[in-house]
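Here's a structure for you.
With one protein chain withheld, the remaining protein chains of the complex are depicted in position.
Order of writing sets the chain letters: A, B, C and D. Residues in each chain are counted from 1.
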Amino acid sequence: MIASIFDLTLCLVILAAAGAATLGRDAFMAVVFYIVYGILIAMAWLRLGAIDVALAEAAIGAGLTGVLLLAALARVARKAGKEPASAASVPATTIATALAALVITIGIAYAFLTLPEPQGLQGHVAENLAASGAENPVTAVLLNFRGWDTLLESIVLLAALLGIWTLAQDEAWGGRAGLRHVTRPGSVLAQFGRILPPIGLLVGVYLVWAGSKQPGGAFQGGTVLAAVWIVTIMAGLMQAPRVADRALRAALVIGPVIFLALAVAGIFAGAFLVLPPAHAGWLILAVEAVLTLSIAATLAMLVFGPPEPEEKR
Amino acid sequence: MTASALALALILTAPLFGALAAMLMGRRGPAIALATIIATAAGTLILLVIIATEGAVHLAIGGWEAPLGIQLRADGLAGGFIATTALVMGAILAVAAKPFAGGKTERRSAYTFWPLALLLWGALNAIFLSGDLFNLYVGLELLTLVAVALVGIEGKRETLAAALRYMMFALMGSLLYLLGAALLYAAHGTLDIALLAERVGSAPGDIVAAAAITGGLAAKTALFPFHAWLPPAHSGAPAPASAMLSGLVPKASFYILLRFWFEAAPDLAGSGVLMLLGGLGAFAMVYGSLLALHQDRLKLIIAYSTVAQLGYLFFIFPLAGGESAAQPWAAGAWSGAIFHALSHAMAKASMFLCAGLIIEAIGHDRLPGMKGIVRALPMTVFAFALAAITLMGLPPSGGFTAKYLMMTASFAAGQPFWALMLILAGLLAAAYLYRPLALAFALPDEDAPAPKAVSRARQFAPLALALAAILLGILSAAPFAFIQIGRPGAAVEGLE
Amino acid sequence: MIDLFTIVMTAAGLIFFAAGTLGLIRFPDTHSRLHALTKADNLGLGLIALGLAVQVPGPADLFKLILIWALAILAAGATAQLVARIAAPAGLGDDEKAQDGGSDGQERRRP
Amino acid sequence: MVLSASLLYGLCGAALIGLGLYGFVVHRRLIRRVLAFNVIGSGIFLLFGAAAYRDPVAGSDPVPQAMIITGIVVALSATALALALIVAHARLARSDALPEDDRSGDPDEGRP
Partner (left out) sequence: MSSWYLLVATGLLLTIAGALWRVWRGPEQADRMMAAQLVGTGGVGVILLLAAMSGDWAMLDVALVLALLAALAAIAFVKSTRGEGEGDPEDDTPEDRASEDGAPR
């Protein structure tokens, strides 16, 4: 009973935040609502027994996506002089769209309510968990049973980064990613930038290390590490790396490269991407370690953006 | 280690390794691409031989069978698309080696082009081999992000707008597809295509899922009315990128549609849905052709032509889907559409490469400026003409075989409307391709500036592609039999 | 007994949160709202964490609980100071006003 | 009254999808559309996760959880690229909308 009340309240608050984020007039307000929405969704995931997802949502949905949106909004506002009207002003279109969205919602809800008896893969996963090399079932799926998805996904991140790098101005190519951040030494921001990284480093590494036994893993840990790096640079304690930097590029690709190499090596053990059960445990940990490094580097570079011309830095 | 595992590993990982290497070593792009072409082509050849001799290949990634793991499936259809992709990518990368050469210092466009192009290849191969709807989603996302990046690589205002427009359609398409996949998993506990075939019924969830997946993929294939993004995106990119975007990228989402409707959910295909898809295709065909007639830039003509040509790929649904699947004409219709997809990939890539070389020679692609270009670029214009023959569907090209098979099927099926549309498509293609060809062969204006020279070796690549499209028609028997290998369920009688 | 302690502490935490929110809603200007807020929610979270500290199974989780509270204080304190500077009347440049667009013009005026 | 968590969050997910769809179609500012895209995405994930938790005794199905994590990362990648494109486009076009949607120059097109 009380659980239902909690769930119902949470659903309503989520819908309110999402409604303001999508319908609100003011763009900045919408972005703040989206950040709030990410926090709330993380709670919903806990209620659905998905701690791994909650971790990912807290780190990515509430954290990084919000940062990306805030930064983009600020930069666009400075560049786009007059902004276009925020919503379609033809009432007929708006009403038709609203009706269509309502019909689609009802259709999806109906489909959800009429789903047949659940036949999940909990049993299959549990049966094969011992041979997977991970004790956390989600990690077992991500790194072993469906490792090919994860491998491709780590490359999707790189594809997005390459796409962002194509947006650099030609004369800026090879330079430092993003804008230069300056802070006065001893300021609140600079102090904060000193205190947070050690804690964040600890948490990030812990999440990866603990990920094979309990919720956590390369993506969640990598995001935390990326956040640490971003804070350090925003606090002006470090400069963002040059996009032509060899060490940076090596860090970006090492995770996918090692994962791919392992996948190919698998054909000697029977099939593509086979992890021999006897070695799966440490192999997964090793892959997670390098993936974390690459994910952290890639995510941070996604946030920094393309290199900017020196005079603007 | 089996030969098939080695082949699949090469096809899947060589382009990805190449992309990562190119990302690491900025100025070695062309050399890395060459190594990738060799490795992937070797894997493709091995795979083709295995499929031809032993039939469809199945491989459980990591040794985990469905429903727990992801299954790779290489049948004739997959083999045909992989081989065509290898051929087309090889030619494109050969032409791209000059404009995107490494140089002394690293340049932005040259640096990003190579990893993006190789990632595009890797994503295509991953899609063509995957037998799992969620894995297909990840592959499709990789493909989409890379394609969007390639559209915007010139960094001009119009190309960025084109990339953004494409991105918006693609984002919506991905979400719809993902929604469908989520509903299917929730209902059936698997996203393996073979297992879904046994489980998908006509529950509300299945219908909503099928609608969402179809809508999402149609948006990514630029099916009318989701076509608005395509012409500016495909015409705004540099020619080698355009060739990939127009020749190969839309085929991937079409391929997933085929896998979905013919393999995962064949029983769900009611005649209404199939007619709708075919009808939208017919509309796209007419609409794209008419707009192509009105363009004054070569690349825009070619891009609108893609809208039209993709349109009649969708005739496969009414002719070979649903109740037609068990009919004797289905094999012909099915092969016809696949032939069309493959020959269009080669011909369209060839055309965009030709357009790129023409731009290199005269500095732009406005039609009047092309007058008499045949004297400066005889091989290029010849290749363009050959590719045009394929797009018009004239014998002996692969396009002709495709149309012949589909028309025969449409008469056999008692649906002559599609045959009429195919004839119309051919006539319209002839009309919109006539203008650039006629200009190319005309006498140049006296005062026209002399075109810049383009090396013969580079002109050879589009010619090879156009020839391949013709050869696909002349030697159609072997590929016809090949792409039938492992075809699900239906009658295998040909119509030849 | 332990449970009673937890109940009292979490209830007190909730009250502080409620007070903070009330201040956030009712106080007339940005600075006073800021002031009310940071104290209340940090104290509220601290009380809740304290209440739960007696329930955790092991020292590792206790350590996490302390770390969470410390982080929350640190983050809230730093951001409060930073945001306070932004909120200074002169702190909003013309840029920011343009960014918000004209739609909420009437909202901008203090109630 | 006992409503299962799965049911509530599943319906909430469906509503989020509809809300996001509306926002995605109605907005002209591209940043708002990217934001709506993210709302739709998390609605789909929530629906997926709720469906995976219909049997609380068996616990949440780990396979959808893994897929959702993959999906979240993919959505982040798409968002990052889209936003970077928007910023680059705004630098050249001085507008946060596609040319066909950009009516800021139109004097009749004021906001109510």
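By our rule, contacts are C-beta pairs under 8 Å (C-beta built on N, C-alpha and C of every residue); 3 or more make two chains touch, one makes a residue touch a chain.
Everything quoted here is computed from the prediction, not taken from an experiment.
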Query raised in the report: The chain left out touches which of the shown chains?
Result: A, C
Report summary line: Among A:116, A:174, A:236 or A:277, contact with the omitted chain is made only by A:236
**Report entry** Candidates A:32, A:101 or A:257 - the one touching the absent chain
**Finding:** A:32
Requested in this report: Among A:59, A:142, A:287 or A:301, choose the residue that contacts the chain missing from this document, as touch is defined above.
Outcome: A:59
Report task. Mind listing the chain A residues that contact the chain we can't see here? Result -> 2-3, 5-6, 9-10, 13, 16-17, 20, 24, 26, 28-29, 32-33, 35-36, 39-40, 42-43, 46-47, 51, 54-55, 58-59, 62-64, 66-67, 70-71, 73-75, 78, 179-184, 187-189, 192, 196, 199-200, 203, 207, 210, 214-216, 220, 223-224, 227, 230-231, 234-236, 312-313
Report summary line: For chain C, residues touching the missing partner are 3, 6-7, 10-11, 13-14, 17-18, 20-22, 24-25, 30, 33-34, 37, 41-42, 44-45, 48-49, 52, 55-57, 61, 64-65, 67-68, 71-72, 74-76, 78-80, 82-87, 90-93, 95-96, 100, 104, 107-111
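In the analysis below, only the chains that are shown with their structure count from here on.
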Query raised in the report: Using the touch rule from the top of the page, what residues of chain B touch 2 or more other chains?
Result: 68, 134, 138, 141, 145, 148-149, 152, 155, 160, 179, 183, 186
Report summary line: Residues in chain A with touches to at least two other chains are numbered 27, 73, 83, 86, 108, 112, 115, 118, 120-121, 125, 145-146, 149, 153, 156, 159-160, 163, 167
Query - Parts of chain D lying in touch with chain A, wherever the complex brings them together - result: 1-3, 5-23, 25-29, 31-32, 34-36, 38-39, 42-43, 45-47, 49-56, 58-70, 72-74, 76-81, 83-88, 90-91, 93-97, 101-105, 109-112
Report task. Going by the contact rule at the top, pick out the chain C residues touching chain A in the complex. Result -> 67, 71, 74, 78, 81-82, 95-96, 98-101, 103-104, 107
Query raised in the report: Any idea which chain B residues touch chain A in the complex?
Result: 1-2, 5-6, 8-9, 12-13, 16-17, 19-20, 23-24, 26, 59-64, 67-70, 72, 105-109, 111-112, 115-116, 119, 122, 126, 134-135, 138-139, 141-142, 145-146, 148-149, 152-153, 155, 160, 179, 183, 186-190, 203-205, 207-209
